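The complex appears here minus one protein chain, its other protein chains still in place.
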Amino acid sequence: MSDIQTPRASHGAWLSPMQQQIFRDLLHVFSYPGRVAECTADSMTWLALLAALTDGEVTLADPHGLIAADIWPKLEARSGTPGKATFIVADGGRIMDFQPCTGSLESPETGATLLLRVAALGEDLDGGVPLNLTGPGIQGNTELFVSGLHPSWLIARAGLAAFPLGIDLLLCDERRFAALPRTTHIEIGEML
Amino acid sequence: MIDIPRQEWATALSALPTKEVKAAAESFESCCHVQDVILPQSGLGLLTLRDGAFHEAFHLGELPVARAHVVLRTQDGQESSGGAVLIDDRATLARAIAILDGVIAGRLPGWETAAALVERGYSARAAKFAERKHILASTRVDFSLLGQVDEEDGDE
Partner (left out) sequence: MSYVAIKGGKAAIDGAAAVTEFLRGRDDSGEPLNLSAIECQLRLLTSRVVSEGGLYHPRLASLAIKQFQGDTLEAAFALRAYRSTKPRLLATPVQNSTNMRCIRRISSAFKDIPGGQMLGPNYDFTLRLLRFDLADEDPNEFRSIARKFLGALPEADLPDSFPKVLDALRAEGLLPPVAESRNEPFDITREPLVFPVPRSAALATMARAETGSLLAMAYSNMRGYGDVHPTVAELRVGYIPVMVPHPVTGEPMEAGEVLVTECEVVAMYESGKADCLPTFTLGYGACFGHNEVKAISMAILDRSLQKGMQDGPENPSEDPEFVLLHVDGVDSMGFASHYKMPHYVTFQSDMDRLRTTQGKARAADQASQMEVV
């Protein structure tokens, strides 16, 4: 009768093998911006990603109150403000109303990673807004379709970018996730 | 009753064979629901020490650390929290000790067996402490003899 010794699917995200798998997938999606990875953990995608990414060394901001109180101790991350936190989890459907850290020239790696919850995500998606992507890791150009993402996030991202400074985005829907690192150039297309 | 303060339960239990501690914890897991508040983990802790000359804090080095924090709920609705931090590599052992810690602290059904384990571990530790005192006692320097034989200090 325990969470750990008899793993149930719903707790997969807290187990090491799942976290290793997710970390591997994160490397993949950051290497190939716009490609979509499946999340097989039986919990919300953004939460499974956080479970794999955070520990006591990082700060995490939750401006939209997505994280339940009993989840915080398991993530171990210290709570931070959106302006300073290393990781920020937010509802991508809402307007962006804070300014995340973009790092410093000496330490651009301290720029924040934002996990945005969106309605749906796909390399081919009915009713999604196409994002036309170019940049490192993309041969020529590629398209990523997203629905439920307020454009303010992408506009702010472009406004904050002064490479190597900038922020990295992880878009997460129910079952999938994709990365938009700071090196990727995004053009917002017309909805199909 | 248990006379040993809670701050020493974990080290007392660590002094016992691991198998025995884990078996005891498992027996409680079968009769109450155990939920992890934090995930049982092993890693490192930085040891901070006060220097003896100026009382400044500095880091002496690192230690292996395992820790766990659980909430136990019995079928009739009793609830108790347990936790443990050990200088050890084994998160599973920390979790087992956290369960026993919660059982004793909340006086959950059957806590007496867990308390008896703590007491046994405590005696095992006491034996180790007694060994150290033997080491000290058998090498204690008696300077009074020196004073009787010769008035000089003779330390050069």
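Details
Chains: A and B, in written order; residue numbering restarts at 1 for each.
Convention: a residue touches a chain if its C-beta (ideal position, glycine included) is under 8 Å from a C-beta of that chain, and two chains touch if they have at least 3 such contacts.
These numbers come from a predicted model, not from an experiment.
Only one of the listed residues, B:A10, B:V103 or B:V118, touches the absent chain: B:A10. By the touch criterion stated above, the residues of subunit A touching the omitted chain are 55-57. Considering the complete assembly, subunit B touches the hidden chain via residues 6-11, 14, 37-38, 41-65, 67-69, 81-89, 98, 101-102, 105, 129-141, 143, 146, 153, 155.
By definition in this document, only the chains that are shown with their structure count from here on.
Taking each chain's centre as the mean of its C-alpha atoms, subunit A lies 41 Å from subunit B. Subunit A meets subunit B in the complex at residues 1-5, 14, 70, 73-74, 76.
The touching residues of subunit B, when paired with subunit A in their complex, are 29-30, 32-40, 69, 95.
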